[in-house]
Structure formats: structure tokens, C-alpha cells
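As you look at this complex, bear in mind that one protein chain is not there, while each of the others sits in place.
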């Protein structure tokens, strides 16, 4: 497992900005490299479209995920979700940022499945889309899944009853 | 199966507006009623959160969907996806609008899974969120899943190779 | 929608046999033809592997399903699940038999996802695997998903608490 040191003051700034304040270049680069490394493990014999993801927890841990496909196509689990379940299964539920990289010569955004899966743990997640050449595009998860359906809806539903 | 007559001129206007021009009140009401009827069939013993959806094809057919859950929670299929696979399996792949209704006393938006599933068939889909009292909120799918990952990304990937 | 007349006495025999007593040749043929028709609607641009399914309810209704894929491979919904959510969304929850056909020159069995989805509604479901040439292989769902995890496990869990 990789560790990226995120100073507490920076972490606080990011949280105060609801994810809008970007990570410094150096940390973005570490996230990029982690995502590239993750991509190399991809099991994607069907799509032949390897994806790598790296999620950075508030505590500075980095978890690497790749897509893992299945002969029954609907069984595929994307890189982002792999990274997230890895982190959760190691006791982490607070996330700062995720970086994603593919072999596309354009920016590939997380699919709606992954957006939904990630938003469960917070709308302020920073999303860095990388290309292999290191170019980057930045979003906050709430921009990618506006008006999301989440835990708060079910809570309200239970409160209603 | 229900049929809603959508005059060709209106259909053309909607398409020209990329989904922005809303359906007239009367058709929205028919969509609402169809979604409510769909909700009554929901199989949701685990969430106890019934959802109904009605999708309107370009040709004026309406397909009703409800959520169908599973003891293995990850097996659940939402109302929107049910409506869509129904339509596709009857030879329909061009959609104008989807209406969704729950028992929540607020607007519940399609989850990211459904947004991803629906965007496969076009970003200009009109999304009407209904409450049981008939109040409505309107979006175009591209607003709910901006920068989406779709067929065009895989096409570009294949073109790259 | 298609209707296949299943005499009540036969239905009772099948139920008494826990699915073991096969449908007569003629009804199997109708199921086969329905599954073939369903396959023609398949949306499978990624796998290029069209699948058709037809599920027969206790009341004699037949619902046709095909696979519907997604650019995010994990979003694919198989033919069997399509047929089942169609039926459920039309108020049906009691099933006698499902027929499945692909273009494979061998018998393709439902994937584990579909087995899990179908077992929610009963283990005695008859499963007919067809090839395009009409040859057939027969199973009862309990044979395809032995020691299954289902609603009864969650009920027991709730009773435990």
C-alpha cells in the first residue's frame, strides 16, 4: 500500500472548500502514478480497456484499483469501485480524492455506477481524470452526479414512516 | 401496454431543443399516472421503498417499470432500468422521456446506475421526477450525468487502436 | 405479449414434482420460439453475443427478454433478468419455466447473476436451454444454484435478532 502525506492544514482547507481547492501538483502526480500502477493489474479480457484508479483517504492512505471483468459482462467491477471496496474493507470510509486513468487519448470520466458508489461516502470527493501523458481534468463528485440519490433520501424516507 | 399520442411536430421540437422543451401538462400527467401504476407492482421487500417508472418512446409507446429487489442486495434492478429493458426487449431504442415516482415527500432522482444505463440510449432524455401529489421536477439527462462515459468513448478507443 | 395455455392439471403435476416433470414437447417448442424471437431484440454491441429468454408464468403468460448492454460493461442486464423484471412489473411473481437461447453451438447456461435473480422467486423453476437448431437441455433451478442464498436466509437472520 502506498501512503501520501497530506498536511492536516491542507486537508482542512480542502474540506472547508467542499472539495473545490485542488491538491498541489506534487500530490496530484503521486495520485497519477498510483493510478497508472493500478491500471497495470487490470483484468479486462473482454473490453480490452484497462482502467486504473487510486483513492486517497483523509488519513493519507492510497488504495489502488483496476477493473475486473467477467464473462457475464454485467459482472464487471470498475477500477474506482475496486479502489473503494479495498479502502472500506481496510477500515477507511473518509475519502479526499480519486484519480482515474485509462489508455484513451481523451479524458474518461467515471461511469454512473461508480459515481453512485462513491457518492455514498461523500459528495465533496475530488475527482482527477488523468491521461497517460499526465494531463489532468478536475471535478468535484457533486458536479458529476448532481441531485444525487443517497443515504439521506432513505433516511428521510424512514423518518417519514 | 399504454400508448401516449405525441404529435410529430412536438417530437421534432423536443429533439431540436435537445430535450429542453417540456412535454405539455397533459402528457406529463399521463406519464405521472403510468409511473404511479408501475409503482404498485414493485417487489421491494428489503428496502420497503417502492419506485415506479414510465418511459415514453419516440413512437409513443409507454413502458412501465418498478424496482425488483433480491436477497443479495446487489442484485436489485431499479424501476428505471426495468422500464428500459422492457422497452428495448420490445424493439424500442429511441426514448423521449422517463417519469419516476416514489413515496418520498420530496423529489427522488434516478441513481447513478440508472443514469448510466439510460444515457446509453441518448443524453437528451427528459427526466420528470414526480411526487405522489403530482408535483414535478424536470431535468434533461445530460444535466444529471454530465461528462458521461458512453458508447462514444469506446468507439474512440477502438478508433485509436 | 404471448400466452401459452398450460392446463391446470399439468401445472399441478409440475409443482408437485418440484419442477422435475417436464413440459410437453409442444409447450417447449412454443417457449423456444418465444426465446428466439426475444433474442432478435438484443442490444449487445459490446459482446456481440445476443441472448433471448422467455419466462412462462403459472398463469400462462410469456414474457420475452433479451440482453441489454452498456458502455460500462458492468451495467449489462442479461436476457433472463430482463424477462423476469418485465413479468414482475406486470404483476407476475409465480413462474413455471424459463427458456434461454443463444447463437452458441452448445448449451449456454444462465450466469450466476441470473440464477440468483431468478431463485428469489422459487427454486423449482424449470430451465430449458435451447440451441438455435431446437435441441434442448433441461434443469431445475435448484440444480443450477444448489445451497442458494435467498430470502429465507434474511428471514432467519431477522428472526435471530
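Letters A, B and C mark the chains in the order given here, with residues in each chain numbered from 1 onward.
Just so it is clear, a residue touches a chain if its C-beta (ideal position, glycine included) is under 8 Å from a C-beta of that chain, and two chains touch if they have at least 3 such contacts.
All figures in this text were calculated on a predicted structure; none of them were measured in a lab.
With respect to the full assembly, the chain omitted from this view is in touch with A, B, C. Only one of A:28, A:47 or A:82 touches the absent chain when the whole complex is considered: A:82. The residue touching the chain not shown here, chosen from C:19, C:52 or C:110, is C:110. Mapped onto chain A, contacts with the missing chain fall at residues 38, 41, 43, 45-46, 64-66, 68-72, 75, 77, 81-86, 88-91, 93, 113, 116-117, 120, 149-151, 153-154.
Chain B meets the missing chain through residues 46-47, 69, 71-78, 111-114. In the full complex, chain C touches the hidden chain at residues 47, 49, 102-117, 119, 139, 143-149, 153-154, 156-157, 160.
Rule of thumb we're sticking to: only the chains that are shown with their structure count from here on.
Rotating chain A by 180 degrees superposes its CA atoms on those of chain B, with the angle stated to the nearest 5. Note on chain placement: the centre of chain A and the centre of chain C lie 36 Å apart, centres being C-alpha means. Distance between chain centres (mean CA atoms), chain B to chain C: 25 Å.
Annotation for chain B: residues 113, 116-117, 149, 153-154 touch two or more other chains.
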